[in-house]
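For this depiction, one protein chain was excluded, whereas all remaining protein chains were kept in their positions.
As written, the chain order gives the labels A and B, with residue 1 at the start of each chain.
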Amino acid sequence: MIDRAQVLHVARLARLDLTDEEVGTMSRELSAVLDHIEKIGELDLDDVPATSHVVDVVNALRPDEPLPSLPREQALANAPEVVDDGFGVPSPGAS
Amino acid sequence: MSAAYEPVIGLEIHVQLSTRTKMFCGCELSFGDPPNVHTCPVCLGLPGALPVVNARAIHYAVMVGMALGCELAPRSIFHRKNYFYPDLPKGYQISQYDIPICSGGRLGDVRIHRAHLEEDAAKLVHVGASGRIHGADASVVDYNRGGTPLVEIVTEPDVRSAAQAREWLTLLRTTLRQLGVSDVNMEEGSLRCDANVSIRPVGSDVLGTKTELKNMNSFRFLERGVEAEIARQIAIVEGGGEVVQETLHYDPVSGSISSLRSKEEAHDYRYFPEPDLVPVVLTDEMIAAAKAELPELPAQRAERYESELGLSADSARLLAFRSELGAYFEAALKADGDSPQALANWISGELVARIGDEDPARTKVSPAAIAKLVGLVRGKQVTQGAAKQVLDRLVADGGDPEAIVEAEGLGAIGGGDELAEIVKRALESDPSAVEKLKGGNMKAIGPIVGFVMRETKGRADGGEVNRLVREQLGL
């Protein structure tokens, strides 16, 4: 069960503006999905190691050798706002 | 500071590593270049780009761990630290969380909690009329710095004063410089220090509520900032208040401390293992390679100066904790190794007083010259006072101390008739002092010695003058 207040908290963490209606739908749908998912709580997993990778690779390292960077025009080509050769953003303000 | 309270200080230091390229991509590190010329799909966080760990960053982190006496994790992993800010292109910082590459350790009198690898944020410049964060209209992001490899070193709360914090950070900086893993320049941001500060009643072992003082960008500001925060906390507690846990900013211009309002009401970084990277497992080769590159470190060097050269602990630290002084001292010692302590005193005292923070190797005073000068003093060929004049000349023009002594007529006036004659004149010129001396007031010898020194331009040996005065007055 995930209530409206939790939905709003999570939406804030995820930087998603939800309409009032979406908050309600989200609460209902996520609760249903979590209900199903929570069945894994029944499993005894105490001594089981967690798997975060299925590949058995370690030390995939890169030599410290420079590679060409993007020309600035290309780096900025998709930017919604360019200011002084940089990526313009609204001020962080008092948020 | 009130004697009733004891400060408890822990430091968090971010060190930019001086690799050629960034932590996770091949863009070159830079400082002061035009904005956004050192970026690529990886460090811009473009869709589809993937990080790959820089081998040299691992190598440097292992060296740091060894220098700090840390335990090295045989297998360490990276995590994602998730939060939104424009200087963080992926919306997460790749860092280490529950398995840092280095843990435990000690440097000098401060224990190390952990040291881990992560990537630096980009530079966010606030533009607008006031130039301040609040009230600025827009901001501009420059991703050149984004992705620079960082080692974050966290100490245990073992520091007990602002001065100790400064001294210890100096030791850390020297250590890192010796290692050659960083430029350690606080003004340029390659060494950044935060301090966790709390106070407690003397004798208590309970930790008080701590505040975090952010980003003090010089040694002086670190000392002043911590000093100011200690004073602020004592004032709060003595006024019956309670210290609030918060992040603070020290303004070196006004000397004031202000609260940095949290960007996100509650921090919830949602750490989880970075699925785009695989574990780092330290091999014997990697450990051997790091060991092979470890130079003698300041703490070891101070220890050696004490045990092998018989220097006092203070002298040993003064020289060893500033690596360039230590190197200069050792060069001078090679020219004349007869009196290490005297040489140490001359270098860390008289020479430093004249050249300040400058590297002595870059001054006109050659190590051989200062060694020779100390030798002349030891052989009583030059008095302390005259030697200081010679040193003035060496600092100004360089040259050979013996030649300067010769040319300037600064050679010591030994026993013999010349000095006896001057002492005689001194006594004649000051009958009241003579009276006092005869009455047993030896303090009155000051003016007599002063007269002799003036007459001899400091070339007389103080002890010898003293002896002659007693002899001539029959004391």
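Note that in this section a residue touches a chain if its C-beta (ideal position, glycine included) is under 8 Å from a C-beta of that chain, and two chains touch if they have at least 3 such contacts.
Everything that follows uses one rule, which is that contacts and distances are computed from a predicted model.
Student: The complex has one chain missing from view, so what does its UniProt entry call it, picking from "Pyruvate dehydrogenase E1 component subunit alpha", "Spore cortex-lytic enzyme", "ABC transporter transmembrane region family protein" or "Glutamyl-tRNA(Gln) amidotransferase subunit A"?
Tutor: Going by its UniProt entry, the chain not pictured is "Glutamyl-tRNA(Gln) amidotransferase subunit A".
Student: Quick one: which shown chains sit in contact with the chain that's not drawn?
Tutor: A, B
Student: Would you mind spotting which of B:Val8, B:Met23 or B:Leu44 touches the chain that isn't drawn?
Tutor: B:Leu44
Student: Among the options B:Asp109, B:Glu238 or B:Asp268, which residue touches the chain absent from this view?
Tutor: Checking each option in B:Asp109, B:Glu238 or B:Asp268, the one touching the absent chain turns out to be B:Asp268.
Student: If I consider the whole complex, including the chain that's not displayed, which of B:Tyr5, B:Tyr60 or B:Tyr92 touches that chain?
Tutor: Of these options, the touching residue for the absent chain is B:Tyr92.
Student: What chain B residues would touch the chain not displayed?
Tutor: 41, 44-53, 80, 82, 84, 86, 89-92, 139, 141, 268, 270-272, 275-278
Student: For chain A, which positions touch the chain that isn't shown here?
Tutor: 2, 6-7, 10-11, 13-18, 22, 26, 29-30, 32-34, 36-41, 43, 45, 48-55, 57, 60, 62, 70, 74-75, 77-81, 87, 89-95
The rule we apply is simple: only the chains that are shown with their structure count from here on.
Student: As a quick test, compute the distance in whole Å between the mean CA positions of chain A and chain B.
Tutor: Chain centroid spacing, chain A to chain B, equals 41 Å.
Student: What part of chain A is in contact with chain B in the complex they form?
Tutor: The contact residues of chain A facing chain B are 13, 15, 52-53, 55, 57-70, 72, 75-76, 83-95.
Student: Help me check something: in the complex, which residues belonging to chain B touch chain A?
Tutor: Residue list for chain B touching chain A: 19-21, 25-28, 34-41, 44, 52-58, 75, 77, 84-86, 124-128, 133-134, 136-143, 261, 263-264, 268, 270, 272-273, 275, 277-281, 283.
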